[in-house]
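Single-structure report; data block below.
Just one protein chain is left out here, and the rest sit where they should.
Letters A, B and C name the chains as they come in the text, with residue numbers starting at 1 for each one.
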């Protein structure tokens, strides 16, 4: 299990290649990555704030819960903070499992919990000015399925 | 949309890096990759047979159906045939979407249909000899949820 | 009508051939199977129980009741195991 909270960009392809390399006991690898999306009013920049210390604890707790619930070989979580430009990678999760259903379910679980339970906050700057992204009710609802 | 059926190995990390590069309109990328898994009785080799011509048509049809059902920016499917060793990558799918729910659902749909509706057959060679992998009822059942 | 018939996976191995060309007036896939089975013992073995088999006509998955008029290629194989 690997949890990284970092300001620096990461190379998603390289991370996934490394995560998948040399596994002969896992049949399935699922990855999710979140990218900074351009908004309709022209996103200029995104700033991600987090709670150092709690962030790592929260992500570790979520990953451990995923490992309890599904038969997983490994879990990787990388989440950035600081200033990001449109198209940049914000974060990624990867799960390795003997079977695909476990790998998919665990990756979706990680994302749903990470979204609403890990202490990150996004601030977007557009031509209209800067504003904090509001949490979506759908994200809170998504937790109820687990 | 890109569909590739090939004998040659592929570099999953490089493929995903390329698939994700330069997208500013997509917030979510989900990938699945299937690896040759060592079995309990010691897998020595896997051979994948396919139906040239129909394979490409079937995969294209499945990918087009995914694009009709969900709001997707792009779909990538790569599937190998021929001889593979334990740990090697058999195939991968990638989906890009504005929102993560669409990217996840489409990737799972692609996998469920690809498993049971694309003309590939796996043959495993172990210390016990060679045998064709049997389709699992669970894989057929998985189609019913869509 | 001239049909290319293709076999995959264990069907190909059991029959000892990946494809053959036949002249037939079979109206449906099931008729074609009946003709093949009547022809040689090895076909009877392979097609003994078609419930576990799949068929594609002109590279589109279909079923054993499917009509063959206008068809050029019929393929028989076990359930797929890709992914």
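Heads up, the rule we're going with is that contacts are C-beta pairs under 8 Å (C-beta built on N, C-alpha and C of every residue); 3 or more make two chains touch, one makes a residue touch a chain.
A quick note: this is a predicted structure, and the numbers were derived from the prediction, not measured.
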- Note on the structure: Missing chain -> touching shown chains A
- Item | Contacting the left-out chain in the complete assembly, out of A:16, A:30 or A:90 | A:90
- Hidden-chain contact residue, picked from the options A:23, A:37, A:100 or A:115: A:115
- Query: What residue numbers in chain A mark contact with the hidden partner chain?
  - Reply: 34, 48-51, 53-54, 57-58, 79, 90-91, 111, 114-123, 132-135, 140
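Assume only the chains that are shown with their structure count from here on.
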- Query: Starting at chain A, what is the smallest number of hops through touching chains needed to reach chain C?
  - Reply: 2
- Query: So which chain is farthest from chain A, going by the mean of the CA atoms in each chain?
  - Reply: C
- Note on the structure: Rounded to the nearest Å, the gap separating the Cα centres of chain B and chain C is 26
- Task: Report, in whole Å, the distance between the mean C-alpha point of chain A and the mean C-alpha point of chain B.
- Result: 23
- Message: Quick check: what residues of chain A touch more than one other chain, meaning two or more?
- Response: 100
- Item | Multi-partner residues of chain C (at least 2 other chains) | 83
